[in-house]
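Omission of a single protein chain aside, the complex is shown with its protein chains in their original locations.
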Amino acid sequence: MISSPVIDCIAVNKSYKQNHVLRDLDLSIPPGSVVGLLGKNAAGKTTLLKAILGLIRPNSGSITTLDHDAWNLPPDAKARLGYVPQLITLYPWMKVRHMIDYTASFYPRWDRPLIDRLLHEWELPENATIGPLSSGQLQKLAILLAIGHHPDLLILDEPAAALDPVARRAFLATLLDIVSDSTDAPHTILFSTHITADLERVADRVAILKDGQVVYHDSLDTLKDHVKRLRITANAPLPTPLNLPHTLSEEISGPNARITLRNLTPELLARLASDLHATIEVEDLNLDEIFLEFHHA
Amino acid sequence: MHEPTNLPGGRPKTFSREPIGERSDALNMRTCKNRSTSPYPHILRTYLRNKMMWLATFMLLIGICSLVASIVQFRTPTHVNVISHIPPHLDAQTRHVWEEQNRHLADDQTRHAIQEKYNHLMRAINGAFFFVFLLFVMHVVLLLKQQIASPRAVLVPHYRRPHLIVAAALVLPVMILWPLTVSFGFSLSPLPVFAASSLLFTLILWCSYLNSLPFAVLFLAVWFGAFSSWGQNALRDWFTSPAILAPLLLIAVACFFLFRLVERLLALREEMPEYHRTTQIYGWQAFSSPQFSYGESFRINYNNRVVRFTQSPSRRVLARLAESRPTSLFRQLQRWQLGQPATPPLFFAGLVLMILLVFLLISHLIPGNTNRVDIQIAFVPLFFFPLLILLSCGMQVWRTLGVDSLRPVPRKNYLRQRAAAVALSIAQVWFAMALTFFLAAAVLQPEFLATANYWLILAATAIVQIPIFAIFFWFLRYRSMVLSVAIYMVFCVGLPFLFIGSSNTLSKFLALPHFLLLAVLLLLASALILRDAYRRWLTTDLA
Partner (left out) sequence: MDSALLISVSPTSGVPIYRQLIDQVRSLIASKRLQPGEFLPSVRTLAQRLQVNPMTVSKAYSLLQRDGLVELAPGQGMRILPPSPVKIPLNQRRQALLPLLRQVAATAYQLNLTQQQVMDLLAPLLENFDRDSEANPG
């Protein structure tokens, strides 16, 4: 049985004045997955996330979040949503516990023991005023406020940017707890981050956003299995360009070459070795390097 | 390649054997100076780009025009003719003559002449304290402080001096030309006028710089004190006297404090308490734009107890929130009110402090003050104070509008509730203020309460808030601070001043049938504007 996607963007376009941020974007996220959204700084990650939440309205196309139109989410759908924005805007005159009480009063179910436990673990003082908090503590608080009601869909925009490694690891552990605690309904997490190491730990799917479009959306393991760098040492100078299928980047000098392919299959590898009369070394690439290769051109 | 050679004397001398070309390049790098760019155009552009400065300059121009207009009117031949009818022996005692109880002392023409002359004199004197000039100077200092209270001022070399020079170039002409124009235009002695205005200007410079409540109260006390009869008499005497020494002394004092301010600006560092005190109005500009983080823009010092008291949300509401979720609409609105920085009780407290203590008490309790301020003047703030909430939370609301819209409330209800929460705050403040004035009037001027005027004006202040709120709500979609302030200035400050200035219009409007008609029209207009605004808000991006 194919369950309906928890987020479904079809041909989404959004532009701000002259700037065409999202172009004909398609993205469909199955329930229960942890999706990492990767992209360069102006690629439109924040815009996409805001559009999915119904904070901004796309110029064309449709976005369905939790089986409802994203712009007009009903209250019960909103009660299943959690959002940690990139720019954290809380009320600086409130205390931490006031903010938590205020947020908690909106949701039908709120896990107070969980929040208390995390406040203690993450060393967030309950009686501190929010204004003077450091950016790391603000991020921790924002994350807390987003997970207290056990949302089915949790969307995070650069959630760990200001966290030190200890705090980041604690945050990842909490995310993993959320993922493995899916007792009644599968929890979906979508987060955008620059820290590829976090994604490699936690995410099972990756979506790469480039120039307003999703250029890759599949599982992380498939990405790592298929995107490989080849070091070719041939007997004779190689033809330039080589024109191999799915080339991401190519560097040829005489008989040596360094090529990154998007989809390396064993058959292709064997064919290359025999066609070029060369020895080929296959190099595994981690997510950081894969991201760089995608943006090579 | 260097080969150190030991010459007699001990110090090794190095002979450089670098090729000549490289060496001269190195020399060029060391001596090359950035002659092409000067900071002044950029600093000026900061002032020009600031929309609040545009507003202040615009009002300054209006002030200049009105001043010139009244000088011209003062010097028209007919007017000069009228006031020449004052017999010399009365001229010296005119400060007692023109007042109500002494009107029987002179004949019609003389009395008219005296009134005309001293109306203008009054206008001139009050003009010396006319607030647009002070406002302009205040804005310049606020902008200057924003530029200097930053790490750039400490780390970038030769940073502060150009900024101070530009600010001085903007402020000093106003400070010097204004008293000069007033004194020569209205034939007053220049030195006392100069002294009074420079003292007041220095006071407002310090007030804007320090941004502290006690100083603001002091300034208002001095300013309002000048409007008391005792103050007016003193000033009138002084401005027409040939005194030299006392004014010069006062000017020296003002200059001294001015230099102290410059000194302090040159030395402003983060440890100084005023570093972090930026006026809310400049915090808002940054507050409403998404790229400023908290640390940068909203530098309110939350460790200060007074700040915490004024900014802390209602504990009652918070305690109730912790216990149970709000179900009724009123409770939900109270919850949204938590998101507004200035809560009604605080506003009320600030209001009581500023208006009652400073203004009314001075005018009613200072012994010998015959220039008692009519309690009616207290209605002016009743017009524009409640709507100050719009300014204080209108722009701030934009910051959290997006994230708060994700709470489980449908979009329509969300927009309606948030607008209603703001409206509720305004209503609460208005009610608290109206109650205060009722009590003050009951104590100080009880006969006023019996007149129909009191109730009509009260109703007018209430009704007028609604269309202004509607207009504000309509324009709030554009997320523009300058638009909000412009609307506020026009409707909340401009209109009441217009009414107070022309008492004829006021009495016409206070006739009941006119009043009712106007009220109905305004309410209808507000309903239409609100409906259109609500429809447009439904399609606005909230983040």
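Order of writing sets the labels: A and B. Residues in every chain begin at 1.
Here, a residue touches a chain if its C-beta (ideal position, glycine included) is under 8 Å from a C-beta of that chain, and two chains touch if they have at least 3 such contacts.
Not measured: the values here are computed from a predicted model.
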Which displayed chains the hidden chain touches across the whole complex: A
Out of A:D26, A:D67, A:D225 or A:E251, point to the residue that touches the absent chain in the complete complex. A:D225
Looking at the full complex, which residue from A:D111, A:D204 or A:E250 touches the chain that isn't shown here? A:D204
From the list A:D76, A:D164, A:E251 or A:D284, pick the residue that touches the absent chain. A:D284
Options A:V34, A:L90, A:I130 or A:L190, residue touching the unrepresented chain: A:V34
If the missing chain were put back, which residues of chain A would it touch? 34, 169, 172-173, 176, 179-180, 196-197, 200-204, 220-221, 224-225, 283-289
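Methods note: only the chains that are shown with their structure count from here on.
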Just the number, please: Cα centre separation of chain A and chain B in whole Å. 47
In the complex, the residues of chain A that touch chain B are 50, 53-57, 71-76, 78-79, 81, 83, 85, 87-94, 98, 101-108, 129, 131-132, 135, 138
For chain B, which residues count as touching chain A in their complex? 290-291, 293-295, 298, 300, 302-303, 308, 311-313, 318, 321-322, 325-326, 335, 338-339, 341, 399-400, 402-403, 405-411, 539, 541-543
